[in-house]
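Just one protein chain is left out here, and the rest sit where they should.
Residue numbering begins at 1 within each chain, and the chains themselves are lettered A, B and C in the order written.
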Amino acid sequence: MSVNKESIMKNASTYTLVISCPDQVGLVAAVSQFVAQRSGSLVESNNHTDLQQGWFFMRNVIAAESMDGTLEEFRADFSHLAEQYSMEWHVRDNREKRRVVVMASHATHCLADIFYRWQSDELWCEISCVISNHENMRRMVEWHGIPFHYVPVPKEDKEEAFASMSDLVERYQADVIVLARYMQIVPPQLCQEYAGRLINIHHSFLPSFVGANPYQLAYDRGVKLIGATCHYVTSELDEGPIIEQDVIRVNHSCDKDDLVRLGRDVEKSVLARGLRYHLEDRVIIRGNKTVVFNA
Amino acid sequence: MSVNKESIMKNASTYTLVISCPDQVGLVAAVSQFVAQRSGSLVESNNHTDLQQGWFFMRNVIAAESMDGTLEEFRADFSHLAEQYSMEWHVRDNREKRRVVVMASHATHCLADIFYRWQSDELWCEISCVISNHENMRRMVEWHGIPFHYVPVPKEDKEEAFASMSDLVERYQADVIVLARYMQIVPPQLCQEYAGRLINIHHSFLPSFVGANPYQLAYDRGVKLIGATCHYVTSELDEGPIIEQDVIRVNHSCDKDDLVRLGRDVEKSVLARGLRYHLEDRVIIRGNKTVVFNA
Amino acid sequence: MSVNKESIMKNASTYTLVISCPDQVGLVAAVSQFVAQRSGSLVESNNHTDLQQGWFFMRNVIAAESMDGTLEEFRADFSHLAEQYSMEWHVRDNREKRRVVVMASHATHCLADIFYRWQSDELWCEISCVISNHENMRRMVEWHGIPFHYVPVPKEDKEEAFASMSDLVERYQADVIVLARYMQIVPPQLCQEYAGRLINIHHSFLPSFVGANPYQLAYDRGVKLIGATCHYVTSELDEGPIIEQDVIRVNHSCDKDDLVRLGRDVEKSVLARGLRYHLEDRVIIRGNKTVVFNA
Partner (left out) sequence: MSVNKESIMKNASTYTLVISCPDQVGLVAAVSQFVAQRSGSLVESNNHTDLQQGWFFMRNVIAAESMDGTLEEFRADFSHLAEQYSMEWHVRDNREKRRVVVMASHATHCLADIFYRWQSDELWCEISCVISNHENMRRMVEWHGIPFHYVPVPKEDKEEAFASMSDLVERYQADVIVLARYMQIVPPQLCQEYAGRLINIHHSFLPSFVGANPYQLAYDRGVKLIGATCHYVTSELDEGPIIEQDVIRVNHSCDKDDLVRLGRDVEKSVLARGLRYHLEDRVIIRGNKTVVFNA
């Protein structure tokens, strides 16, 4: 479903310009003219109008090499247009990789999958470090040349752990935090600071089976499909904006361990897609919902 | 996914024998030997053992023509074996069609789909009548040669409507009742009397979005897949044993009407599969869950 | 997957403008400015650049009510722009329904499905008539108020049949011809005249199992999925541009009749989606491939 021109992202110089603003006549014309006047060619362009809310969303990938001026000049000039249309917007040079901090617990499947896709350039980012409350994947992480930080989270007092995490996130100047089946509460301060940049994978098809033990709950209810949900973390548990979901068929012969095993494949592919959409600036959040330009 | 030998069901004489009982060594041997001793050939045979609960489930389709003795003799003889192993069981001659009463409201898609599959012998049953609280599909129903009964359900007093429905169900000697997007409460007495034979289609992926307006709720939550669930009706709303579920992908460009439209296709195919499994004795209920032998 | 604003298509006055041309800087700007200058608001807008071929594709749905000028004026003015950029293009008023002639053989599932979606306004068109080489669905077709024409096609001499078909297509001034499992050769002259407007459903996942008896071939090969393909008809059998495809899982327990039965559901949904994309001007043909803006 998701489609990305790897060649473009990696080999050529492109900018991605993302816009969200009140809808009005002439928006596409204004933006595309701005780009054309600087000799920019649109490599990929998507827009969506939410007619009920009167809101406009746009994402453009622009070939930068032929363009006149620097990115800074682009930004300075565009800010006038943005003001005129009350845009929330950003533009990014796609050659710059963002820094991702991954937090994980003892389950390795999502982390191993992210590493594989990162190594094969399917995920265009740096992985700055892994923070875990278990030691079991240190060897695997370090083998990939990535710093591993063990931060235990005692039940009785989480404050010290919270402080360590915040320090690490700050030290590595994380652009994005990924909870790859982290299974622990994230410091509330990080939730706030990284709103819209803190990504979780929940092992159920939300809003079914919020909270702990979703596979047991799915087993008990006798559902015929199980799923996974990639979403931004907010202060309300499992209630944040959904980026991506998927399901897999199960049946009466599956016990809970089978659901866990089958679910792993869904979790890792849903997280990989969600993270990818985020890193490629395909996701625009509005309220508690997302626009995802993934084709 | 579901696989059925239409040719067998329709052209040849077969019995279907369904068993549910505590697990013990020798069960398959005892049942298959019983059949073999009467020269019965197993056309299809499935079994499942729930190891956690120590429970055994079995479904056999037996070629009847070569068998010694009548169905009545089969029943009488098998009841001894059944008693020995504390079986819940039944056996059915597949040439006999079951009588289905369909209850519907103003939405026609599920009903039209059931009619098409019934006409093309994909659903092996009689459709005895349609009961509706709207008049709009009378012409379509009667064109198919099926009696149509208009039973309005006033908000203030449903007792008379309930009595009419019960009378109709009794008059037509329904074996199965299908709620094809009926959208009304079913008389509690029918729920009890038809436990395990009263089939509903709910327009969400349960347990998400129980109750009214699931498409609006799905739209508001911003899910990336919508679904439908076919289940047996119990006294608790949308909580009965699930027979079949499926989903379809949606995205930010779908408004609520789009979800309704896309959901129709999922609803009708999920209901058709669930009803088919029931009519072919592929479903065994235990507690609030089902075993579905669908391959 | 497919998403359509029914409300827009049906209730509001909109134009759809479709463009295909050599890529160059400023195309989106030129088109969107043209629309904005006439106070047209973009309700839906998609574009795609084929970087390898240097080709640009665009589809815009424009709210017409607020626009200055008539559709004829729009056409006249736009033709200058179109010439400048060497565009192939057309613009259509979405309130006008296109005339569809359906050709079918004895299998009814695709035709019944098209009728249902047409009646419920999911397919926005007129169905002008049905042409068939069998009489079996006359009653069903006429019940829907649609003319039915029986045109037998003798093996030895098809010329007379071909002439009758061409006459009928001309008499009804068909905009689109749909082969709903027609299973006969179409007059070559119609193929030419209706290039890009003659839609077929093939009962396999092309390019597997070209030609006759694909389900038998799929059964013999032991594939684990079967499929269907909706494509434009060209002079080469089953080789035309593909609009849509889908598959369904099968297994060893399926005999050929099971494949036929399971395949019916895929055929009808794939044809419905393909026809819908065509009627909504979502498909642009280039060479032997299609761009389908379906989200």
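As a convention for this text, a residue touches a chain if its C-beta (ideal position, glycine included) is under 8 Å from a C-beta of that chain, and two chains touch if they have at least 3 such contacts.
Here the structure is a predicted model, which means the values were calculated and not measured.
Set against the missing chain, the residues A:W55, A:W89, A:Y116 or A:F148 yield one that touches it, A:Y116. Checked against the full complex, the one of C:A30, C:L51 or C:L81 touching the unshown chain is C:L51. Counting the whole complex, the residues of chain B in touch with the unshown chain are 5, 8, 23, 25-30, 32-33, 35-36, 39-47, 49, 51, 66, 295. On the side of chain C, touch with the chain left out of the figure occurs at residues 1, 48, 50-52, 57, 205-209, 221-225, 227, 241-247, 249, 251-253, 255, 288-292, 294.
As for the chain not pictured, it touches chain A at residues 1-7, 44, 108-109, 112, 116, 120, 122, 143, 248-251, 253-255, 257-258, 261-262, 265, 269, 295.
Here is the rule we use: only the chains that are shown with their structure count from here on.
Centre-to-centre spacing of chain A and chain C amounts to 37 Å, using the average Cα coordinate of each chain. Our note on geometry: chain A versus chain B, Cα centroid distance of 41 Å, whole angstroms.
Of all residues in chain A, those that touch two or more other chains are 51.
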